[in-house]
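Rather than the whole complex, this shows some of its chains in their spots.
Per-chain numbering from 1; labels A and B assigned in written order.
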Amino acid sequence: MRAVRVVGYHEKLEMTEVDVPEATGPWDVVVRIGGAGVCRTDLHILEGQWAEKSQVTLPYTIGHENAGWVHAVGSAVTNVAEGDKVILHPLVTCGLCRACRSGDDVHCENSAFPGIDTHGGYAEYLLTSARSCVRIDDALEPADVAALADAGLTAYHAAAKAARRLTPRDTCVVIGAGGLGHIGIQVLKALTPARLVVVDRIPAALDLARTIGADVGVPADGGQVEAVLDLTGGTGAEVVVDFVGENGSTAEGLAMTRQAGDYHVVGYGENVDVPTIDLVSSEKNVVGNLVGSYNDLQDLMALAAKGLVTLHTQKYALDDFQQAVTDLDNGDVRGRAILVP
Amino acid sequence: MRAVRVVGYHEKLEMTEVDVPEATGPWDVVVRIGGAGVCRTDLHILEGQWAEKSQVTLPYTIGHENAGWVHAVGSAVTNVAEGDKVILHPLVTCGLCRACRSGDDVHCENSAFPGIDTHGGYAEYLLTSARSCVRIDDALEPADVAALADAGLTAYHAAAKAARRLTPRDTCVVIGAGGLGHIGIQVLKALTPARLVVVDRIPAALDLARTIGADVGVPADGGQVEAVLDLTGGTGAEVVVDFVGENGSTAEGLAMTRQAGDYHVVGYGENVDVPTIDLVSSEKNVVGNLVGSYNDLQDLMALAAKGLVTLHTQKYALDDFQQAVTDLDNGDVRGRAILVP
């Protein structure tokens, strides 16, 4: 089969012919790829930024946002069968550690990360585990949802955690209506009737935010903290979800948060730097957010099946992988770039 | 009646004769003071540190940690009656705002703070509200529990919040076995069978901690983070409660916290300064903690009645108020100083 591989850092990806993987282990699943997302992380991998952390041996097949059809299953697989349409959780988890036994598999003590530290999905077939396979609805196509496997799942996870405490009277601020924020807004809209206030620098992003569920758009023009305080009678929002995490958004996000409220960190870049006296006197919480669990991905796919979460994609043939990577690097992709074998 | 008043900042307190307050409003309660805690905050008030924030008019009666016997009640009071032994929640709250209606009265939008912004308890009688009165068990004496009304209540609140997620398999680290930590350890011991690891600089504090429930004492000698990691198989503790909040304890506390764990800020002084990437990749939570609610004080008094939380006190006659203040300022009080009219 064809597979697109990292052959060296600061070198171009290369298409190679390799063997189709086989389901030799009992929980193995081989998936015929229907779509593989091209992600900014892939650019970083090529720049060598992940080399030390992943310890991956070159060459290897890149691509960590994958969906397709089950091609073959190991002897113990009961949750999917050949022919099933599936999206793949980005991690292959052990199933035995305390985190895995508690439904919190993202914190698995023994996980692999296809496309990062083992072979990924820029290929015709991918070897994964039954534990990573989420069946998707008949109405969904792998190439349309593949990119939800990573960024979309992160946004879902944060939004779903945030929504748990929101009541119809509350206000939730979303900082950043870009890739993750765009999903986060749709998820929040689906999960809670709380008022959604979206903050972004770009007017077009605010316009888009309003069409997908934002009740109010606030330009990030320096007056955004005051604007949120004005909207909330001076008290701030019960929950703030920060998909930016840099250029001052953390201090602003905390300033927009009500007493006893939650400030969720999703985007990253700068430090959260806050006096303990302020945390104590306001009793605010700073909540970290990693990618979502297997259950989160199941829930996200349920929302997608209902048409409540959609993603704009720009599709490329697998052979055009270089064009997709170049377009992404040049900012020429609208929505998410997807490779279709 | 006698009352000890702030007559000017950077001046000594003065004993004066004033009228006994009356229960004119329907929810008013007049309490005959049985004990009033002398707190470090009182020293700060005398230094003028609260002047701007409290906007209190001098002279006024100081003392915010109060317990005693109900002397008179207003027409609408149904929760206490004349003669009842009570401890007083430090805040007089409105009962009508959203926070009050949700049991979260500490975040009341219209509260008063006797001893800080209105007359307090260094006196024979104090005027408060039915909403602040917690009846105490026959087995408890006002002078023994008064000091639990403030610092004790803060420690209870943080410990009870922390305990909610602790299982018998978990480890909870308490940083600081001083005044608040001493109560926090007893509360945690009463609420959870999780392993309690206490970190403190002072060997005697660790010895005391062990006698009141700590399973392990760790000296804060620079090796405390490593010690906690060693105790937890390298992963850190599910929950860390930091009663110090300065001299590096925040970075150390976060470093001792397990992935997806909670780091509780109770003590204050320095900044929490943490890269967003660390919060995201570890999915840790930084949890602010203010003083406890009215319900928390009820729960704390239930623990005190069962003998599960005790406090060492050093009693002074009300007329000896200056001696108590001086002793506290000089570090000559073991446990808490209490004025007894």
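Things worth noting here:
One rule holds in what follows: a residue touches a chain if its C-beta (ideal position, glycine included) is under 8 Å from a C-beta of that chain, and two chains touch if they have at least 3 such contacts.
For clarity, every value in this text was computed on a predicted model and none was experimentally measured.
Number of identical chains making up the complete complex in this structure, 2 of which are shown: 4.
Keep this in mind: only the chains that are shown with their structure count from here on.
Distance between chain A and chain B, defined via averaged C-alpha coordinates, is recorded as 42 Å. Every residue of chain A that touches chain B in the complex is listed here, in rising order: 98-99, 104, 106-107, 169, 245-246, 250, 259-260, 265-277, 279-290.
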